[in-house]
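Below you'll find the structure, written out as structure tokens, and then a few comments.
Note that this complex is displayed minus one protein chain, with the remaining chains in position.
What follows is chain A.
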Amino acid sequence: MASKTRSPSPIPPPTPATPPPEELLRLYRSMLLIRRFEEKAGQLYGMGLINGFCHLYIGQEAVVAGMQAMAGPADSCITSYRDHAHMLACGLDPKGVMAELTGRSGGYSRGKGGSMHMFSREHRFYGGHGIVGAQVPLGIGLGFAHQYRNDGGVAHVYLGDGAVNQGQVYESFNMAALWKLPVVFVIENNLYAMGTASARHAAGDELCARGAAYGIPGERIDGMNVLSVRSAAARALAYARAGAGPFILEMMTYRYRGHSMSDPAKYRSKEEVSNMREHHDPIDRLRQILQDQGVIDEAGLKEIDRTIKASVAAAADFAQASPEPAASELWTDVLSEA
């Protein structure tokens, strides 16, 4: 999982300064919120309060937390169906996200979208898309809009290692490179496209090289290390923001849970999973850094944990207390008033 630059960048990357203590703590809180939120979502699913598809991000927290730490004020974000973490990292309220998971009127989509379909124009989070790969052309459309409006924003377009085999991804690479759209493609490579290991579905070694034919630079990053993610994000976002065109970051990561709640994950060994949890966990790694650098003491960490647990518990309470959408909601929001 060593970092490796595929193509030289024409723009010198900004020096990845060691983040100041307050930012290290922000990253830690961001990852921990995602972890605790997803654990709670798993519990509520087990209790029958969440149904349908539910894809948890546990293990992959460093990717979106590190990317979002470097996001600019006008940046936009779009991803696939494993999307709860992206919403939290973009600043959406955990209550509204959890209430959408329970299908209640207090959810971001008033209960009509579900786990895979939440949006917030306020936070420039554009979903939450259930068709593998479809968010990629939509995402370059966000980049097109940034360029059209010249607003200085970059579109963060997330896709999994499974999506990289979809044809529309390459249609998007082509147009994004041709028109130098401000886009960073973030490939969350958790090694399994649902149950099919990378070696069984993806030709070639590195997914970060998939843009080479279009002249899109790519880097493979240790996506279990939030500081590596953060510095890669700084490089890629600066490149795209400067008008040099799109950039690909392949984040090597790992999901501890199955593809979705109904996946027993028998395609990989227990040893493989426990090795990742014990030796590569992104939250443990950052906690170690915080302690080694004396940023925070044990009591401080406990306080953070307590605060986050409380906010997740409040979200779960809200998600259960919020009423189901009114029957009349069946017929609303199909069309906008012309």
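Convention: contacts are C-beta pairs under 8 Å (C-beta built on N, C-alpha and C of every residue); 3 or more make two chains touch, one makes a residue touch a chain; residues count from 1.
As a working rule, contacts and distances are computed from a predicted model.
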item: Chain not present in the shown complex, as UniProt names it (candidates "Pyruvate dehydrogenase E1 component subunit beta", "ABC transporter", "4'-phosphopantetheinyl transferase domain-containing protein" or "SDR family oxidoreductase"); value: "Pyruvate dehydrogenase E1 component subunit beta"
item: Selected from A:19, A:94 or A:127 as touching the chain missing from the view; value: A:127
item: Of A:37, A:57, A:119 or A:247, the residue in touch with the unshown chain; value: A:119
item: Which of A:51, A:174 or A:260 contacts the chain that the document leaves out; value: A:174
item: For chain A, the residues touching the chain missing from this view; value: 76, 78, 107-113, 117-121, 126-131, 134, 136-142, 144-145, 148, 167-168, 171-172, 174-175, 178, 332-338
